[in-house]
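Note that one protein chain of the assembly has been removed; the remaining protein chains are unaltered in position.
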Amino acid sequence: MTAVLEVSNIRKTFGGIVAVDDVSLKVPAGEILGIIGPNGSGKSTLFNCVLGQLQPSAGEVRIDGKLTTGMRPCDLNRLGVSRTFQLLQVFPQLSVRDNLILAGQEHQGSMASRLFGRADAGLSDAAGEMIEFFGLSHLVHERAGSLSYGQQKLLDAAMAFMAGPRLVLLDEPAGGVNLTMLGQLRERLHAYHAERNATFVVIEHQMEFVMALCTRVVALAEGRVIAEGAPQDIRRNPAVIEAYLGH
Amino acid sequence: MTRFGGILVAIAAVTAVAAPFFLKPFGIFLISTWAVLTIAAIGLNLTLGYAGQISLAQGAFVGIGAYTVALLTPAGVPFFVAFMAAGLLCFAIGWILGYPALRVQHHYLAFVTLAFTTLVFLVLRNEEWLTNGIYGITGTPRPNLLGWKTSGARDFYFLCLGTLTMLSLATWWMLRSPWGRAFLALRENPIRALSLGLDTRRYTLMAFAIGSSLGGLAGALYAPLVQFIEPNSFSFGLSFNLLLMVIVGGSGNFFGPFVGVLIAVLLPEWLRITQGYYLIAYAAAVMVILVFCPTGVLGLIERTRRLVRHKVTGTPPLTSGAGP
Partner (left out) sequence: MASFIQLLVSGLATGAIYALIAVGFTLLWQTSQTINFAQGEFVMLPAFFVLAAMNAGAPFWLAVLIGISLSVLILGILFKVVVVDPMLKYGVLPLVISTIALSLLLKESTKDFYSSQAQPFPALVPAIDVHVFDAVVSTQSLAVLAVAIVTVVSLNLLLNRTRLGRQMQATAQNATLARILGVPVRRMVLYTFLLNAVLVAIASILVSPIYLAKFTNGETLGMAAFIAAIVGGFNQVRGAILGGIILGVLDNLSAAYISSQYRGAFPLIVLIIVILLRPQGLLGRIEERSV
């Protein structure tokens, strides 16, 4: 069965610096894969290569078997790939509801239907459901910029899920979130995963979050894969411990 | 839009309709100029304020529209057809110019439009067989629409005002649609917008092409308004002026162009005191405005209002800008 995401021998160099060195991964449908590694191990660069933000120096990316290396992020998104960002990227001037409608509107119809159709692109109900799912109902009409950090994180995730993606890449979703919010976030991610059988790939620093959420973990250091396996095994892996302590 | 804003707009609308009955012909000419240039400014505001691209060719598009009408209507083409032709031609040219220029990150559109403006000027000046070169084209007739003769100053003003109203409503509607949300997204955070499936290139190109066609439509009215057009009227100076009008009024604000053009049209009258130094004062003023209130006059009014409301009622002033 073809993997949802297949990364083959990805290599990315910036001038003389090798950020990602011959990394290969296969992510079957329904898996929640965690990617860990110290700062500078190439996790974000790898993400950016998969997501079309960067052009890899070598290697291939396949989504559902289809070659997507270097495809533009908006085209990837329409294939069913979504992402969240490490640095918060909601649209502060729009309301929570409008943020979600925006997240969904480009997935249906055409430019023309968007111009001549309804102002909410028919997505008010879908947005409402997503808002309920993430427990943001009391904030529906608030400007996204006035939400707390944790609430914005939830909104960020909601936006990524709005188009019903098959594959979601989450870039440090737990960063800067307090413990209660963290629990809520993790629980919502699990719920979405269970409901839709979506596939997740998560970059994360916080070990507890990774242990609780992921079904498999890959550890990177200096641009290379140094270990792969179940979360509890990775945690005890000497090479991984060394990589973290060495920094 | 707030109630206060709504009242202001209503007052302005009434003033606009009543004004020609209280003004001498020169005054009517001024407000007709205001109406026509506002159409061009609305177009540039789309490109600059909503899609975040610098176009230095809006004046050239006004020129293309003006010459299209000036050449077609005396040849017997009905005004309405020439009008639409001007708009479509400029849309197509905008698309062709923008398509390659917007593939790259760096504000290449600014340079391409600058080059285009110079090219248009050269063609208008050199191709005398078509454009009469530096001698220009005089006497473009004011249209007769279904029996309504617009040759009188007041009648033609109402034609301009009516066209402005219709085009503004069309633009308002576009901005209320999902397109408006897309424009905001691509202006605020294009990377995030891309990751949500938003084709930023397509939307930017659309904004530029539509903005350019509005310039052409403005030009179509400009020719019968001033009744003498020549290449120099549409050089870089006009493009730059339109740019300043959009900024001074408040770029990205729906009513910005109306205010910006009004100030610019009345300014030469006010600045008669500075004599020849008017351009210097204008350019210096723009730089000062950019430093102290980059959101333009309307942004300044908005900020003052929030400050006043804060002092009076104690509601905290929000620090981000206003939206439509």
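All chains are identified by letter, namely A and B, in their written order; residue positions are counted from 1 within each chain.
Everything below uses one rule, namely that a residue touches a chain if its C-beta (ideal position, glycine included) is under 8 Å from a C-beta of that chain, and two chains touch if they have at least 3 such contacts.
Keep in mind that what you see is a predicted model, and the values were worked out from it rather than measured.
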Selected from B:Val81, B:Leu169 or B:Leu290 as touching the chain missing from the view:
B:Leu290
Of B:Asn126, B:Ser151 or B:Thr304, which one is in contact with the hidden chain?
B:Asn126
Which one, B:Ile137, B:Ile210, B:Ala223 or B:Leu243, makes contact with the chain that was left out?
B:Leu243
Residues on subunit B facing the left-out chain by the touch rule are 48, 52, 54, 56, 100-101, 103-108, 110-112, 114-116, 118-119, 122, 125-126, 191, 240, 243-244, 247, 276-277, 279-280, 283-284, 286-287, 290-291, 294
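We take it that only the chains that are shown with their structure count from here on.
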Subunit A to subunit B touching residues, read off their complex:
51, 53, 72-74, 77-78, 82-83, 85, 89-94, 98, 101-103, 105-107, 111, 114-117, 119-121, 143, 145-146, 159, 163
Of all residues in subunit B, which touch subunit A in the complex?
174, 176-179, 181-182, 184-185, 188-189, 191-200, 202, 206, 318, 320-321, 323
